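I have placed the structure first, in the form of structure tokens, so that the comments after it can refer back to it.
Complex shown without one protein chain; remaining protein chains in place.
Just so it is clear, A, B and C label the chains in written order, and each chain counts residues from 1 on its own.
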Amino acid sequence: MQRYIIKRFFQSLIVILGISVIVFIITHLTGDPTDLLLPPEAGPEEKELLRNQLGLDRPIYVQYLGFLKNIAHGDFGQSFRHQTSAFSLIIGALPATIELTIAAMILSIVIALPVGIISAIRPRSNYDRLGMTFALLGQSIPVYWAGLMLILLFAVTLGWLPSTGRGGIKHLILPAITLGLFSTAAIARFTRSSMLDVLDTDYVRTARIKGLTEYIVVLKHAFKNASIPVLTMTSLQFGRMLSGAVITETIFSWPGVGRMAVQAIYNRDFPVVQTAVFVTSVIFVGINFLVDIIYTYLDPRIKYK
Amino acid sequence: MNGNEKVLDVRNLKTHFFTNLGVVKAVDGVSFYLRKGQALGIVGESGSGKSVTSLSILQLVPKPAGRIVEGEIWYGEEDLVKKSQKEMRQYRGKKLFMISQDPMTSLNPVFKIGNQIAEAIRRRQNLTGDDLTEKIIEMLKLVHIREPETRINSYPHQFSGGMKQRAMISMALACQPEILIADEPTTALDVTIQAQILKLMMEIRQHYNTSIILITHDLGVIAKFCDYVLVMYAGKIVERADVKTLFKGNRHPYTRGLINSLPHLGKKQQRLASIKGQPPDLLNLPKGCPFEPRCDYSVERCSCDYPPIEPVDKEHFISCWRWREI
Amino acid sequence: MPQLSKIWAHMKNAPLGGLAILFMLVMGALFSEFIAPHSPVDQDIIQALRPPFWFEGGTWDHFLGTDELGRDILSRIIFGARISLVVGFMAVAISGFIGTCLGLISGYFGGRMDSVIMRLVDIQLSMPYILIALALIGALGPSLRNIIIVIGITSWVDYARVVRGEVLSIKENEFVDLARIAGCSTYRILLKHIFPSVVNSLIVLGTLMLGRIIIFEAALSFLGLGVQPPTPSWGIMLADGRQYLTYAWWLATFPGFAIMLVVLGTNLVGDWLRDMLDPRQRAAVRGKR
Partner (left out) sequence: MNGEAILEIKDLKKYFTIGKQGILSRKPRIVKALDGITFSLNKGKTFGLVGESGCGKSTAGRSILRLHKITDGEIIFQGQNIDAFTGMEKMQYCRDVQAVFQDPYASLNPRMRVGEIIEEPMLVHGISRSRGRRERVAELLEVVGLSADHISRFPHEFSGGQRQRIGIARALSLNPKLVILDEPVSALDVSIRAQILNLLMDLQQEFGLTYLFISHDLSVVEHISDVVSVMYLGKILEMATCEMIFNHPLHPYTQALLSAIPVPDPEFSRQAIILEGDVADLLGLEKGCLFRNRCFNATDACSEREPELVEVEPNHQVACLKIT
């Protein structure tokens, strides 16, 4: 088991290294930052000087190693616009994003698991049809539209909930529903199909042959097995949410990493963009690593692989 | 024979599967009974309906496609077909138990062996703590699993195929069912392991006087283990008789073909007698006797009407228009 | 090739609604000029912000109302189908090609190639794809071509994973060994024996991905880094409508509804294709004996 975790840990490190390479490449694709840093009337000599200062005239791999060294120290450079460290900007915005994602995730799981499980034990029942129709719709609604429609209904028309900004629980409701909608639908459908697969297995039949109650058969024997693929799926959804937060935060003016990153892209403030990408990616890698550890508790077979 | 009491009486059982492609009559009008302490063999090829028969007895036909459409299964004074899933719980694991085909997949991979056996034990005895652990170890000892004290904490993937099947049998022992159904219990196992498992099952039968339904495609296993045999073909019983009659005095062309097509160890033949043709397509069964296209004795009548089950003598029944001539 | 009877059995379950939606989408995109009642770009300030016809002030002429510049919403939605469809199909083709190739290599050869490709998949999955796409488009400039390329190269992962999984199980089949025994080259085995068995899954996945990419494209436009105005695109219409949400709800409602409908269509058809083409699903329907 330890070997498995160590192996996954090293794989995670490799992935983070890969992410740094891609972030570095994107930064380079964005073109010459001297254009942005210098006033338009600056001459070629001034540009050359700045390029030299920034190290842009060195070979690409030296630049990358320098970049790697810097990010290891949390130094992603200065924000062009805010004139502060890009890293501290992103870290400052992180709690808001984490609050939103976790709220959305909890909402998704709390709704999706029961819906998926009940649909699976009563396939083709009215409950199943209703649940799966909603799930299908949930997977088809674009996040941004869902957000706008929720604002239209609950903020504009009914005036029950605020439409923008971060504050108490009231502010959280609409963004969390918006962000969680797709994942709720996806996890519910996936839970249903995993449960259906598992309910069809010989070992669930063995549990029935033993005369165990339906409650134990479904929740102990079937669900523990089905939870393994569902967990994989859920962790992938976490990644989707971290990505989808960009849109949700923009719609609800939620002061998180996503909104900040979009603003930074508009302003061509690339240090902030690369920090946002890198930090979100690393968080996701970290979550995946945690999920790997959970696997070892759910699936005894992993320990010996 | 151990008494004459019928513990299970299946009458005209029909279990059909309703699929997108049509209705599969997996079991189509099967009647038989099981006596106390009897070892009843059901033999047939794939698709003959032998497994579905056993699942029907336990009311575990895969839903929603499969359904018992007709028939009665009498266990004592009760008709199991009429029981709800909830009511069936009183029978499963107490009166009836089944060991299924593939020991590799019939144990839950994410729970310890001990835990899974404990569930079976607790159907009969409300044990907890050390008493329960002791009982589990006792069960594992009964099925000759070595070092049971450590093995109760193993997971199924740490067991070999034979050991998994032993663990299944220990569950059966814990439940002490009146009827034990074994669906191809040794098919997935090696010959030497098969011999071990069959021996174990014989011990159980002698010790507890359990009635056993053994489902297999292997006539050798039937000859060794069973007292009474049903031969199934395309969802119907074509012949049923006690084991000696079946091997020596069979009257159905299918039974005879099956026995003759086996290579006999120690008696090397030049050619094997084989049954011509292909197994029946269950979605398009012929109108008359389903074996007719492959039968050497078929006459015109065979392709029109299905032959009724007729008694040859007291315990020997057959479904063939021409059994008198064979 | 499934037998005719099997095809018929599945046709009975065909999602007519889903097929109809996709048919309308394709027709709308191909024949926008003939179907749309107005030009999508003609402005008419007098007619600005008219509600749909069933509201007071709405006219039959502007069936779903007009936007702040007096452009006809329905016509813009019909023309917007073009962008969605073009981006959708092209990006599905690009990502499908990349993902299939990597998945085939990874699954068939295994070993080091597999590790490298799987790490690439992990990297791609870990990164916030919307931000990456935004950053890339921000860097390269928001042309239609760039949008297609960026979406294409950020969506290959699903194909690679699915294809790899399929190849791993197909490879176990004895017919692959027998092809090697017969002397077939690796190239021939991949092309004649492995790839055809993957096609079904690719069709299913491609259909489902089409919907997701249409959402993705509109998201980029919504954030202002997709197709640029005045090209009628559903995402742009949504972004514009957002500002008028409080007093002209129809601006944002109808284009979003169009997106949802199309994605619903692809999901319905995709699920149906999966039931029909995916052998594992079929076995489940058939039930066991």
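Basically, a contact is a pair of C-beta atoms (placed from the backbone, for glycine too) under 8 Å apart; a residue touches a chain by one contact, two chains touch by 3 or more.
For clarity, every value in this text was computed on a predicted model and none was experimentally measured.
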Q) Of the listed residues B:Gly93, B:Gly162, B:Pro177 or B:Gly288, which contacts the missing chain in the full complex? A) B:Gly162
Q) Just one of B:Asn126, B:Thr150 or B:Ser274 touches the chain that is missing; which is it? A) B:Ser274
Q: Sort through B:Asn20, B:Thr133, B:Gln176 or B:Gln196 and give me the one touching the missing partner chain.
A: B:Gln196
Q.
Tell me which of C:Met11, C:Leu30, C:Ala93 or C:Leu178 is the one touching the absent chain.
A. C:Leu178
(Q) Across the whole complex, list the residues on chain C that are touched by the chain not included here. (A) 1, 3, 172-175, 177-185, 188, 192-193, 196-197
Q) Please identify, in ascending order, the residues of chain B that touch the omitted chain? A) 45-46, 146, 160, 162-163, 190-196, 198-199, 217-225, 243-244, 247-248, 257-259, 261-266, 268-269, 271-276, 278-279, 294
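The rule is short, and it goes like this: only the chains that are shown with their structure count from here on.
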(Q) Can you check which chain pair, A-B or A-C, has more C-beta pairs in contact? (A) A-C
(Q) Using Cα averages as centroids, what's the distance between chain A and chain B in whole Å? (A) 51
(Q) Suppose each chain is reduced to the average of its Cα coordinates; what separation in Å results between chain A and chain C? (A) 21
Q: Mark out which residues of chain A touch at least two other chains, giving numbers and ranges.
A: 200
Q | chain A-facing residues of chain C, complex | A | 119-120, 122-123, 125-132, 134-136, 138-140, 211, 215, 218-219, 222-225, 238, 241-242, 245-246, 249, 252-253, 256-257, 259-261, 263-264, 267-268, 271, 284
Q. Within the complex, which stretch of chain A touches chain B?
A. 123-124, 200-214, 216, 220-221, 224-225, 228, 298-301, 304
Q.
Quick check on the complex: what are the chain B residues that touch chain A?
A. 58, 60, 62, 64, 85-86, 89-94, 96-98, 100-102, 105-111, 116, 119-120, 123, 155, 157-158, 168, 171, 175
